[in-house]
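What follows is a structure written as structure tokens; I'll ask about it next.
With one protein chain removed, the remaining protein chains of the complex are shown where they sit.
A, B and C are the chain letters, set down in written order, and residue numbers restart from 1 in every chain.
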Amino acid sequence: MKVGFIGLGRMGAPMARNLSKAGHELTVYNRTRSKAEHLGVQVANTAADAARSAEIVITMLADDHALENVVFGHEGIASAMQPGAIHVSMSTISVALSQRLAKEHRERKQAYVAAPVFGRPQAAEAVKLFVVAAGDPTMVKKCEPLFSALGQRTFFMGDQPEEANVVKLSGNFLIASVIECLGEALSLVRKYNVDPEKYVEMLTSTLFSAPVYKTYADLIVKEQFEPAGFRLQLGLKDVRLAMAAAEAQAVPMPVASVIRDHALEGIANGMSDKDWSSLAQVVASNAGLNGRK
Amino acid sequence: MKVGFIGLGRMGAPMARNLSKAGHELTVYNRTRSKAEHLGVQVANTAADAARSAEIVITMLADDHALENVVFGHEGIASAMQPGAIHVSMSTISVALSQRLAKEHRERKQAYVAAPVFGRPQAAEAVKLFVVAAGDPTMVKKCEPLFSALGQRTFFMGDQPEEANVVKLSGNFLIASVIECLGEALSLVRKYNVDPEKYVEMLTSTLFSAPVYKTYADLIVKEQFEPAGFRLQLGLKDVRLAMAAAEAQAVPMPVASVIRDHALEGIANGMSDKDWSSLAQVVASNAGLNGRK
Amino acid sequence: MKVGFIGLGRMGAPMARNLSKAGHELTVYNRTRSKAEHLGVQVANTAADAARSAEIVITMLADDHALENVVFGHEGIASAMQPGAIHVSMSTISVALSQRLAKEHRERKQAYVAAPVFGRPQAAEAVKLFVVAAGDPTMVKKCEPLFSALGQRTFFMGDQPEEANVVKLSGNFLIASVIECLGEALSLVRKYNVDPEKYVEMLTSTLFSAPVYKTYADLIVKEQFEPAGFRLQLGLKDVRLAMAAAEAQAVPMPVASVIRDHALEGIANGMSDKDWSSLAQVVASNAGLNGRK
Partner (left out) sequence: MKVGFIGLGRMGAPMARNLSKAGHELTVYNRTRSKAEHLGVQVANTAADAARSAEIVITMLADDHALENVVFGHEGIASAMQPGAIHVSMSTISVALSQRLAKEHRERKQAYVAAPVFGRPQAAEAVKLFVVAAGDPTMVKKCEPLFSALGQRTFFMGDQPEEANVVKLSGNFLIASVIECLGEALSLVRKYNVDPEKYVEMLTSTLFSAPVYKTYADLIVKEQFEPAGFRLQLGLKDVRLAMAAAEAQAVPMPVASVIRDHALEGIANGMSDKDWSSLAQVVASNAGLNGRK
């Protein structure tokens, strides 16, 4: 398929590479052009150029602001895409922006699919992402060859693109909740001299044998918060987006509130650029345990 | 081994049966004698009688109060056990009571091992419990044949019996946190018309593929809160015990506080005897979703 | 003084009247022109017209959005105000918008003073408002004759206009916290059959003898939530603005989080248009007390 791909960051670069390997005809655009050049595919000068003749345009950008620029800004894709072409937004963005994209593309007779992913850069590289897709089922179907080239499994969530975004945000909230709650449980048992490694081994061999517990318990116990896989300030951003989506529909989420307050506490105390698993360090230091204080 | 076994409730009865099947010589005691009789083992008239000639006395009772009665009350085991005999407390009790038991048994030259379990009655029946043990390693070793007859795996947590209790309580806190957080995430996505079953299928096929998410997400989505596997008021009791242990060591646990407040809200609104997964119903009703309000 | 006055809502109308009574030469503008006409002062067709020849332009509008329109929109005041003229923003707005106004007016050689007020419409009528002002002291001084005509006292908070806004938002947070905490305390004592009126009489005769306790305790005990003096959804808006200002500076405010969650709970359950003192009803119903559930 003819694919425009915009955004070659830590996630986007391996994703574009995998699409190209799978035989798709890519035109890529990245703000910093140098990052695009070593991919060995066609490089566009503007987002619009990458989108102009594509059947499908994939965006994988840092945040709402970057995506808005690329879609609606000068030389953006909204005015360049052909009628009938599909914009597949794979970044983690706000529900509000996804709703706006649905509306704006509809008005231009373009299609819009939201398809955020779960997985860190290594998973992107290894074609191990999980894709969470939503939108017009016919359009989502057209995208499936691309999703198969990017991840190990695609989950179709519903007809409204925003459903995929809210699912992604709620998923990041659940990951953050695991970090927070492990942090609280570990602080408790450490104060009673329980060996944290034995404790985690017990948890993850029994009821809590999921990847998310293994990954984060390991980071927390080793206090391995740098280099960050996902920075605390980005974690806060995603929790904020989940809370904004919740507020728009009047959903109280008190554990999200706790996480937000702890993320702010971490940021106020110099931890913005640590991995978001350092939320557990905020919790530990509040209990007087080593670390920050 | 000669084993005294006290407490034949929904957990204790299958445990006693499994010990007997494994060839141990049991004398059992239960406040309501009738529950003891159909086990086909020796039935004692008092807790003291069950303990008098036992090498190991196992207690599996409802709460601190029941255990205190059986140990220190009239015809209790503390005064009946032989020097060198071991009291294995397998109920979920407070850290404070476990500390007291350690002290009192020591003064009487008796041994004390704390060995609470993870698992519901079906797991007890199927010898699938997880045993979390702590205490003098030599004594814990002596108990291993019993633990093997009761569960699929034993985790040794440390030399101080209280370590096992705090681990058990923290584990129940973590289970409650999964219920609470799934409740918040599900309320959010339901307000955006996401199909809860698809959502849970996605979560439990990916990052959250642990038994605890599968079990509780299923109960929550089906709103199957009765009959209770574990009643909300008992869930509150365990969270309270975790918070009391935390308070004794100055550990703030704000998510535990949220859970406590939601459990009280449920109890204030008639849900005491529902399954503790109904915490998620409290969350949903606060978001204006069906159910209670 | 020659004053442009924009926004004749429940607060703005009596304020404009008082300025006119005090002898100032007013030109008013209101989106719905009819509300302006019975004031007996000059009525402008556009915000720009009200601002063009004014020494001071006062805005008193519902929210950020309305103020942005009036300042930067078509026929807005920013392009109409004379160099050296002062824009006095008296609405409760976000810190971020206040910062933007400061910057934009500076670039146009206009002055900008933030001067939000404490007080309900009756207080506005009775010249009993409290004015919280910040900005260039020389400019604030020029506004003082106006402030004296509007309120009983003016507090100068500092050189940066945003200081007045953050003080106003924090004040509204404190009022909301009084409602929330009275709600919790009253739920507790009511469950023990204490007479709420006696209770409130005791509180407000002793340590809590401030207007804010008297006003809100009275509304809560009488469950007089309609008609709303200040609607719950506006209360939520102000708490959200306080939390946004806090987030921008990394300040965790967990009680603000509790209030936000309770406001959302109220809104999810049909209470948007009740007075914000009905936060206490959310709290009471969570305790199983009469009312909503």
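A few comments on the model shown:
To be clear about the criterion, a residue touches a chain if its C-beta (ideal position, glycine included) is under 8 Å from a C-beta of that chain, and two chains touch if they have at least 3 such contacts.
Values in this document were obtained by computation on a predicted structure and should not be read as measured data.
Contact with the chain that does not appear here is found for just one residue of C:Glu104, C:Asp136, C:Glu184 or C:Asp273, C:Glu184.
Which of C:Met1, C:Ala62, C:Val127 or C:Val212 touches the hidden chain is settled by the complete complex: it is C:Val212. Between the chain not shown and the residues C:Leu39, C:Ala62, C:Val127 or C:Ala250, the one that touches is C:Ala250. Considering C:Ala102, C:Val258 or C:Met271, the position touching the chain not shown turns out to be C:Val258 (whole complex).
Contact between chain C and the unshown chain involves residues 95, 118, 130, 132, 153, 155-158, 160, 162-163, 166-167, 169-171, 173-175, 177, 180-182, 184-185, 187-189, 191-195, 198-199, 201-203, 205-213, 242, 245-246, 249-256, 258, 261-262, 283, 286-288. Across the interface with the omitted chain, chain A contributes residues 254, 264-265, 268-270, 286-288, 292-293.
Contact between chain B and the absent chain runs through residues 240, 246-247, 250-254, 257-258, 260-262, 264-265, 267-268.
We adopt the following convention: only the chains that are shown with their structure count from here on.
A separation of 52 Å divides the Cα centre of chain B from that of chain C.
Centre-to-centre, using mean CA coordinates, chain A is 38 Å away from chain B. Each of residues 254, 286-288 in chain B touches at least two other chains.
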